[in-house]
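Every protein chain of the complex appears in place save one, which is left out.
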Amino acid sequence: MKIIVCIKQVPNTNEVKLDQQTGTLIREGVPSIINPDDLAGIEAALAIKDSLGAHITVVSMGPPQADIALREALAMGCDAACLITDRAFAGADTWATSSTLAGAAQLLGYDLIITGRQAIDGDTAQVGPQMAEHLGIAHIPYAEDIKADGEKIIVTRQFEDRYQLLQAHYPVLVTALSELNQPRYMSVGGVVDAYDQKEVRLLTYADLETFVPVENIGLKGSPTRVKKSFTKSPKGKGELHQVSEDEAVEIIIQKLKGHLIL
Amino acid sequence: MDFALSKKHLLLQDLYTKFATNEVKPRAAEVDEEESFPHDTVAKLGRYGFMGIPVAKAYGGAGADNLAYAMAVEALSKVCATTGVIVSAHTSLCVAPIMENGTAEQKEKYLRKLATGEWVGAFGLTEAGAGTDAAGQQTTAVPDGDNYILNGTKLFITNADAAHVYIIIAMTDKAKGTRGCSAFIVEKDFPGFSVGKKEKKMGIRGSATCELIMRDCIVPKENLLGKEGQGFKLAMQTLDGGRVGIAAQAVGIAQGAIDITVNYVKERMQFGKRISQFQNTQFELADMQTKADAARLLCHRAAFFEDKKKPFASHAAMAKLFASEAASDITRRCLQLHGGYGYSREYAIERMMRDAKITEIYEGTSEVQKMVIASHMKVN
Partner (left out) sequence: MSKDVLVFCEQRDGVLQKVSLELLGEGKKLANTLGQRLIALLLGHEVEALCPSLVSHGADEVILVDDAHLRDYLTEPYAMAMADVLNEGNFEIVLIGATAIGRDLAPRVAARVKTGLTADCTSLEIDPETQDLLMTRPAFGGNILATIICPQHRPQMASIRPGVMLAPEPVADATGTVRRFDVDFSGLKNAVVLLESVKATKKAKDITEAKILVSGGRGTGKEGFATLNRLADLLGGQVSASRASVDAGFADKDRQVGQTGKTVRPQLYMACGISGAIQHLAGMEESELIIAINKNPSAPIFDVADVGIVGDMHKILPKLITKLEQMA
């Protein structure tokens, strides 16, 4: 079985802090990690490889620094890695990103594609389903459990209030939740292999042009634009109330409503 | 000359940090408190290749170098010095001598199981009357047909209670002194072999330090490691490598102490300020970090020469001497910066201070390291 896992290198947004004076993001020193849902996708693929045998190619679209994320995936046990990197892809939104990744999938060939549900820097959850749409294959999102055999896959698909057991034959794309599993670590020997035995194959637009028209990539292939981005205004000094119990309850309820928690 | 780690070593460091933070750190207080050997952690260490880092892939190892190994011991010791020494004693004192001196059969039989962590290894040199004076061995090995018969007791043996395989140094010819020593690979199930009482220790309390007792212990002749009479030399070479591991352990303890103290002083308020704002705190930590970095550089230099197959005994001795004394000094000063909380067992710093002390003692005391260094300086 041929599995493609798509991953994204993201800044660890949990470590991002706001400069309280200026209200701007402190990006310096924020470590880059494999997006958590994608990491679960890698583990899901490795688990299938462990039980059924499979060849896993891990694919990422990003700058050359994403090499280390792919090496990490190799060190966990993936067989091959591709980094899609080219100025032509710059400025891609989810539409163009997914069509580019779909082109790479066509180039590489696949039975199963696994992506993370969403990346922690963008949080859109769009690339997986859109990639499946560009490939004209079915997808199952929000996987919290995956059982695979040689012909088909059975996925526990999460909703807010329920779950569905869904079955699909290959080829199919599945989007993984970080709750899906506990990803294994790299192994020491795996890291050695990731650098000494395996390589990260670079893919540019020239490698994909048979599969993706130029108007579907990069800025040109992106229907959306970022008009502006801004940080939230920094926190002011808090308020202190010395009031009756009933008034206190009312204040709390109003605050919860104001923050849309109720 | 390049002080930057390679990409491969940087990724290894990432793995080590993740593993140590998630798997080792949460158990460290319990391992210390209950003096329990972390068998489950060791099983995971095995699964991820930590138990055979410098062992060739052909024997089930990770195929990495001694620098990678030293970095692993440092990362583990940063959060739990017990776990650090378990890996260090196993790798440097049992796996390495088999790798260096073993026959093809011995390597096939023992290295694979040791490198994957299925078996844990240990090393028996020290005796009641042979500590720093390692030449005063009383354990004997007498040929008997296809076997040797070993008699004697080894003391303070790290991993003793958890190991499956031991490198045992014994006298095959007492008249020849150190040239009458030989090394043997002894399995825990060999007849006449037993593990004696467990030591109650000040630090590294989970490392299962015990006596090893051999009473007419039958060891097959094919388990002689190296040649007869070469045991002392083998032991000394083994300890050279071991000192790189202990230096790394000491660097880890020191850095771990600095890291938690940096976090602590940024939170702790006194006189209306965070104590990190006091110059004494800043100077103390700057001084400590400088020492820790110097210790790490010495440690990496020793590993570097070991990897290049160049003489490294004196480098290893310097690394261990400096790093172990730095660890003791740094943990003591970090505890002082914690004030009363530092003396409380709620905080990890008191454990680190207790753990640090042993690094100045085992695998050659600081005084032994000075002897080694002085002799390389030809000062005698």
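Order of writing sets the labels: A and B. Residues in every chain begin at 1.
Note that in this section a contact is a pair of C-beta atoms (placed from the backbone, for glycine too) under 8 Å apart; a residue touches a chain by one contact, two chains touch by 3 or more.
Note that the coordinates shown come from a computational prediction; the quantities given were computed from them, not determined experimentally.
With respect to the full assembly, the chain omitted from this view is in touch with A, B. Summarising the interface, chain B meets the missing chain with residues 263-264, 267-269, 346-347. Against the chain not shown here, chain A presents residues 11, 13-14, 16-18, 25, 93-95, 98, 120-130, 132-134, 137-142, 154, 158-169, 172, 222-232, 235, 238-243, 245-246, 248-249, 251-253, 255-256, 259-262.
One rule holds for everything that comes next: only the chains that are shown with their structure count from here on.
Those residues of chain B that touch chain A in the complex are listed here as 6-8, 10-12, 14-15, 18-19, 47-50, 53, 57, 61-64, 68, 72.
The residues of chain A lying in touch with chain B in their complex are 68, 71-72, 75, 184-192, 194-196.
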